[in-house]
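I have placed the structure first, in the form of structure tokens, so that the comments after it can refer back to it.
Here the complex is missing a single protein chain, while all its other protein chains stay put.
Which chain is which? They are A, B and C, in the order written, and residues in each are numbered from 1.
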């Protein structure tokens, strides 16, 4: 098959599905496979992935296991949180934001090995295929992307298991039956979808949540924490300076303990249908609330309202897979420009599923007690100015009212 | 004083401040005063306002006490909630949305009595003066609006009390000292601001919250409710059809009991400074969550993302006082057009401060289990289509990447 | 072939390409073909299309030749012009807006005949395939759309001519060679692209323009015309009330004579590449200028700026083929709401390629000479109001400046 790829870099989790893909690439194309396994904070040991790749015949030099947690939070999660990005009002984009990072590494490893293709394990119905592929092609327009789920005929659980058995791929016992739902996890969130979640009229079973305690089991005492920001990024918790990934890890622990960040959601996929997912984003939910809290005193209305107005477009771009696109980068330039003074500390209260800002302070604050006070303001503000302000704002409305009265 | 107004319709609460205004209008201008007292669901008896107005010499025919609760929810609150409107990410606009309604009635009563002016008790530092006056002038460009707080010299608590004493205005005992904070309430929310809340770095005292129980005191058992929508408006709770104001009243009771809807917030006022407020919006918080829940299955991404993108502008208009403006009305036409199929039921879980959608169903649902399933979809969706979809979406990104490689 | 369509409604121009498609459908699928030929104002006789269809064996009852000019202008062109829609700053969307109309008729005729498919002659590289197919599927989700250019192997001029010769399809002499460029025309515009136009660095030859005289050949005397609008739509020229299609026809004559409306343009196609076209839109260019002129005095800044801000999105939707979509319809509701008072008359000067508004008047005018005059305004406007207006607008800027000075 002259058209077959020669060397393929595969996004490899070490699980059953990507092991099957690995073997399928070898058998279908007769190509050399290079594996990339990322520690994105999904909370699983990665060394078993190495062992399994070796077992499947991958040359040790072709096995890449990389801890990308700091890069993930610093270069992807934090820039996104500067925008207060939420998709369709509620979803914090936990899966969406990880995909371009993975593609970036796939392409880099491909260049390093002189590989002509990359491969991923996303299906043809979801958004992830789009995110993987747009990112890879934006970084290397000549790279080939292989999506086995769209190519092969292993379209049932049974045929996958058969293929695994025929190819000596180890199968964990609990993988033989159909999974009750499908999971994706990284440092920002855990998502669950499919099977028992497919009917949005039926409540998600309790066992779906994996990272956040049930609110009923959360502590009976509230916890207060302080998050400090510099130029829009969290840099410390309770006064302790921490790296980006450490901050998100800590916030996950705190949020998870208090039942914060659970979302049951029906969303619009880029590929055209609706899907229902359960998202757990404990640390991200705290981070969003805290970031909004610090912006309240450090960002003025002009920059703030501008950010709010472009946020839905920004979130949509990330959701749809356009992280590496001129328009996302241009929006990021706008957002980053607004964050120059988003520096200060927010105090938050966590309790049984909710997180609320209760206080905030900053050297960069624009809040002026002198101007807002009901008491004597020592001339900071002349109430008579408001009369002129209102009269000129009203002028066009008066002209409209007079016109409408005239022509009706 | 030839320039003095002859007849003034005053937005009169029956409290000390508007009683002082009433008397000041009589003495300053020698004009006839007509009072308008609205039952907006603020939870106070209104008949004492009648007695007090009579005591201050108002002719009984000049006293208007009107229950506007249904009008408020039907014509103002519900249209706004169709947009999922939040100001600066978090504020549900509870005060902002009530002001145009009051102005509308002031102007109507003015026309009825042949009055040449209306008056309100808002200060010269806040947004409410703007909202009252823009609304009044948009409805009658020739009406005069009197804002005594911007005109008189009663600028301290002491001078107000003195004026009251000199003019035989009854003073409740607890009004002699300085209030610890200032309150506005209606069926949608209660807001508190000023004095003990003026420093945003200091947590609000517990006694500020008046309508929502402390989350720690909320029931230890969650409560599940179902809210039914028709064309974007809530029409039933737990299957019981209810009027707009009754629905909001019930949701307030349920939310208040579970500690839902408390917000500590620093916002940007239209007049240019930041202020800090504590907002309690129990029913509105549930309603927003429920409306988002039903839109998840009944609104497609095209209409939904469009709504999201214009929402910040819409909310800003309401906040700034432009309810009666061509641009708010044009945005409303857009929003209402999207709500034609926003019909169905949402199930929500309330527990100690949080409210979450857990299920939703509708005859108008766009959710297609057939399309989204991981299982055999009987040909509803051809995964191979995704390859072409991605390739054409990627085309411009590839051309950009090739160009950038070429010129660098 | 059990999967073959039984009856297909073909968008049939009577030209060589769609005649080949007609025959190909018959031979490839053995299906019954129904033809739809629309008079969109393209300026060609349509009866020859009937004769040719009959010659190709189409049953006379299966031949539909329909004059859709009034529908086109009234229901498609005029609603779009209410928005001042231009794509990428310059293109008046002349091709884009005609496609949904054609699909609407194809689907209606399919329902009338019980046909199971529609077919069009657009290639797989352009936008028109998208516009035809999205429109058809939005109107009938179960209809099948056949795009022969994406299916067959007649991929060169030579193979097309061979197919035509083998199938006794008459070939006009000038069609044997390669056309110097490809043309689409309707009442709104004529577009030319391809071949001699493919290099955007090379000027378009003079012979490309077919509808507009060369500016050098336009009259040496300017012409003045008056266009009257009602609720955003043109209704009269020089005081003479005319139907929508007649108005556009007249404006085309006037504009064409004066060399108005020629555009040489490189645009971004929805399918991902750039293309270069020459567009002639004489009447539309006048109409856009006139509509802007009447809006200048009848629309206030709130509604006007809102319209301006959503226009690019609206134009993009039409360009991309989403005329029949909830988001286009919601935007139309917004736009139409703003046009309620866009009524009045504009005077325009046409001269050698340019059209300019020189005067405008309306009973619905919001222009107030009394307010704007440099002379005594009799108290209409108090200049002192501006001081308060500016001071409150400046307040946040002052707070920012003070903050920035403090922290730097």
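Keep in mind that, in the parts below, a contact is a pair of C-beta atoms (placed from the backbone, for glycine too) under 8 Å apart; a residue touches a chain by one contact, two chains touch by 3 or more.
Note that the structure is predicted; figures quoted are calculated from it, not measured.
J.: Consider the whole complex, including the chain that is not shown, and state which of B:222, B:244, B:302 or B:353 touches that chain.
T.: Of the listed residues, the one touching the omitted chain is B:302.
J.: Touching residues of chain B against the unshown chain: what are they?
T.: 300-302, 341, 363-366, 368, 371, 381-382, 384-389, 391-393, 395-396, 399-400, 403-404, 406-407
J.: In the whole complex, what residues of chain C lie against the chain that is missing from view?
T.: 84, 88-90, 123-125, 129-130, 133-134, 137-141, 147, 149-150, 155-156, 182, 194-195, 198-204, 215-216, 220, 222, 262-269, 271-276, 292, 296-297, 300-301, 304-305, 308-309, 311-313, 316, 321-322, 324-326, 347, 351-354, 356-361, 365-369, 371-374, 376, 381, 383-387, 389-390, 393-394, 397-402
J.: For chain A, which residues lie in contact with the unshown chain of the complex?
T.: Chain A touches the chain not shown through residues 268, 271-273, 299-300, 302-303, 305-307, 310, 313, 322, 325-327, 329-331, 333-338, 392-396, 399.
By definition in this document, only the chains that are shown with their structure count from here on.
J.: Please decide if copies chain B and chain C contact each other with the same set of residue positions, more than half shared, or with different positions, and reply same or different.
T.: Since more than half of the residue numbers are used by both chains, the interface counts as same.
J.: Roughly how far is chain B from chain C, going centre to centre by Cα mean, in whole Å?
T.: About 42 Å, centre to centre.
J.: Show the residues in chain A shared as contacts by 2 or more other chains, in ascending order.
T.: Within chain A, residues 300-301, 365-366, 368, 371, 381, 384-387, 389, 393, 399-400 contact more than one other chain.
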